[in-house]
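Complex shown without one protein chain; remaining protein chains in place.
And now, subunit A:
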Amino acid sequence: MKWKRQDMQQYLKSKEYIDTAIVPLLPFSMEGNDEDLLSLTYQHEVMDVFTERLEKEYKGRIFRFPTYSYLATSKIEDEVERLNGYYEQLKTQPFQFVFYLTFDAKWKKHEKNLEGQLLWLPILKDGDIHQEETKKVILDQNEQITDLIRAYWSET
């Protein structure tokens, strides 16, 4: 399911089946050097493709929420707190699994303070998303993440 009216309509009718929430975490900044800016937009694109695919194949169980954006310069402890607020919101619905998807390694250190599961993916700093090589890498990572999510599912 996506953050769309039509999908929400379907969600409301079948809440008990859609028990997995995915929230992408992406830093935002406009003040870095050119390289940083290119890298940020590239990561955004990859995240889009990535979660789009995930949602498409597991539409009936995964709800893909809008990206959580934060200033690249902000203190991560504050963001952890804010994100836990998101988690509280999600938990008012029957979600059993909440996954955060990110390329930003900053979160990793604070994982233990975070409600929900952090899935951190290393990624190339920059690249061309339309290139065959990049596609292959993305598809491969995608498969690994879905395997991981399915492993969580099968534990219940």
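The rule is simple: a residue touches a chain if its C-beta (ideal position, glycine included) is under 8 Å from a C-beta of that chain, and two chains touch if they have at least 3 such contacts; residues count from 1.
By our rule, contacts and distances are computed from a predicted model.
**Q** One chain isn't displayed here; going by UniProt, is it "Menaquinol:cytochrome c reductase iron-sulfur subunit", "Multisubunit sodium/proton antiporter, MrpG subunit", "Protein-glutamate O-methyltransferase CheR" or "RNA polymerase sigma-70 region 4 domain-containing protein"?
**A** "Menaquinol:cytochrome c reductase iron-sulfur subunit"
**Q** One chain isn't shown here. Among A:Gln10, A:Thr67 or A:Asn142, which residue touches it?
**A** Only one of A:Gln10, A:Thr67 or A:Asn142 touches the chain omitted from view, namely A:Gln10.
**Q** Of the residues A:Arg61, A:Lys91 or A:Lys106, which one touches the chain left out of the display?
**A** If we include the chain that is not displayed, A:Arg61 is the one touching it.
**Q** For subunit A, which residues reach the chain that was dropped from this view?
**A** 10, 14, 17-18, 56-61, 150, 153
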